[in-house]
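Note that one protein chain is taken out, while the other chains of the complex remain in position.
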Amino acid sequence: MSGTPAIRVAGLRFEYGEGTRQRVLTLDGIELSVRRGEFISLVGPSGCGKSTLLYIIGGFVPYRVGEVVVNGARVTGPGKDRGVVFQQFALFPWKTVLQNVLYGLEKQRVPRAEALDRARGLLRTARLDGFENHYPSQLSGGMRQRAAIARTLAVEPDILLMDEPFGALDAQTRSVMQEQLREIWRSTGKTVVFVTHDVREAVYLSERVVLMTKRPGRIKEVVDTAFPKTGEMTADPRFHEAVAHIWKSVRAEFEPGHG
Amino acid sequence: MSRLRPLLSLLPVLAVFAFWEGFARAGILSDFLLPRFSVVLQRIWEDFRDGLLLEAIGQTFYRAVAGFGLAALLGVSVGVAMAGSRAARWFFEPVVSVGFPTPKIAFLPIFMLWLGLGDASKVAIAALACFFIITTNTYLGAVGVDRHFLWAARSLGASRTAVLREVILPAATPQVLTGFQIALPIALITTLVGEMIMGGGGLGGLLLDSQRFADSVGLFAGIVEIAVLGTVLIRGLALLRRLLLHWHAEARPVTS
Partner (left out) sequence: MASALRPVWLYTPLLLLALLWEGISRAGVVSAYALPPLTNVLAAWWSLLVDPSFWPHVFASLGRGAAGLAIALVVGVVLGVSLAWSRAVNMLLGPVVQMFYPLPKSALIPLTIIWFGIGDESKIFLIFLGCLLPIATATYNGVRGVDRNLLWSAASLGAGRWSLIRDVAFMGAVPDILAGLRTALAMTFVLLVSSELLISNEGLGFLIRSYGDGSQYPQMFACSMTVMAMGFAADQAFRRLAAWLLRWRG
């Protein structure tokens, strides 16, 4: 089992607005394999379909051409093996922080006492104890995203699918959250697919960075970034080389006559 | 294809009428409780041929639109005054906050007492029913105008009346029109009630006669006629909104 990849995408092609006159070829010839426990980032110009790819893996967007396999099973819909974190948090605004974290556990029919235990434990780890009965509207952006991540972790998914999760946060909160995410990844060994347009963030967090072309999105290059990291502000030359290389490659996508 | 589209949008309407006809023919309800659509349509045609229908539509239209127009005139004036003057706001705010949510129709017998059973009381009750809606929306639209916009106009040398005419009113127009769109159906509802209670013709009067004489075909004919009038008025106002706001969008920056 540990030999099979966590995620395998083969020959995936996707047209947005299928069946209508304004079809747009969004993804073409996507081949991707993600190891169990690996952290990869998808990077590319806006509109390159990186989020669409993430949502196809999540099972939210149905596809026709190609194959997407998660844990050995073809993706036909969302499942609790894949947890999702969105840029705009997507917490249920009418539920308190605790109720949000409990939601998935209730759907899994976890006994009430155990669910409460687990939810409270996660909130403590997310440093949200004391805010259990607050509504999302009463929290800062960083706290909301920590609550959203706690809600996702509560159902113990093998795979985390994250769509620019720190895109709506200010710079300081963002770097704190990056640290915490790395810590979660290291301690739980989850597989993470992370969409971002921040190249430094991608290089810092992930073991491999997948670079996509502008529409139609194809995989242009996969950059190995699995060297040890001490922080985004590191002096490690490998870090800066990788960032510079990926930047150049992304910028090339904006030049006329390309792709 | 694009020429067929208006016809295609009529299909559901035809389907509803076909269903009505079929359901009535199936005989689950008696012809009295639910007459066939074809019979009702025939009655509408007869009413039209006799001139009865146009006269009634004319009366109801006149009363509803007169009441609505009166309310629009007064409501926009009061709303703008409230936005522009502290004294007006002081006086009208409690009046509006009490008047807005209360059921104005309960005033109808009082208007009948004051103004008699003719057009005046019907127009007045329709106007009262619309007034607070239009006032509130005008006021909200006018106070919602971006402050910087007013300062800019004043600093460019616009007088107070020029600011009102050239800045506040145009900027408040979308919300004023929203108020109109809520109020016009209310005017129609109220006018019909007035006609049903006082008589004096109109579509409401026809409806009441049909009920008195247990003429269910006439009743359904009246409902269809009223539905058509309601649709025409609502569509007309929506069209007016598109025309006006189209013109405004070109003539001024959007602030709301």
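Every chain is named by a letter (A and B) in the order it is written, and numbering of its residues begins at 1.
One rule holds in what follows: a contact is a pair of C-beta atoms (placed from the backbone, for glycine too) under 8 Å apart; a residue touches a chain by one contact, two chains touch by 3 or more.
Predicted model, so just to flag it, every value in this text is computed and none were measured.
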{"item": "Neighbouring displayed chains - absent chain, whole complex", "value": "A, B"}
{"item": "Listed residues A:Q138, A:T188 or A:T234, member touching the removed chain", "value": "A:Q138"}
{"item": "Omitted-chain contact residue, chosen from B:A24, B:A127 or B:L192", "value": "B:L192"}
{"item": "Among A:P45, A:G83, A:G142 or A:G217, the residue in touch with the chain that has been omitted", "value": "A:G83"}
{"item": "Chain A residues that touch the omitted chain in the full complex", "value": "55, 58-60, 77-80, 82-84, 86, 88, 90, 92-96, 103-104, 107-108, 135-138, 151-152, 155, 157"}
{"item": "Touch list for chain B against the chain that is not drawn", "value": "12-13, 15-16, 32-33, 90-95, 98, 101-103, 105-110, 112-114, 185, 188-190, 192-193, 196-197, 203-204, 207-208, 210-211, 214, 216, 219-220, 222-223, 226-227, 230-231, 233-235"}
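Quick note on the criterion: only the chains that are shown with their structure count from here on.
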{"item": "Geometric centre distance via CA averages, chain B-chain A, whole Å", "value": "52"}
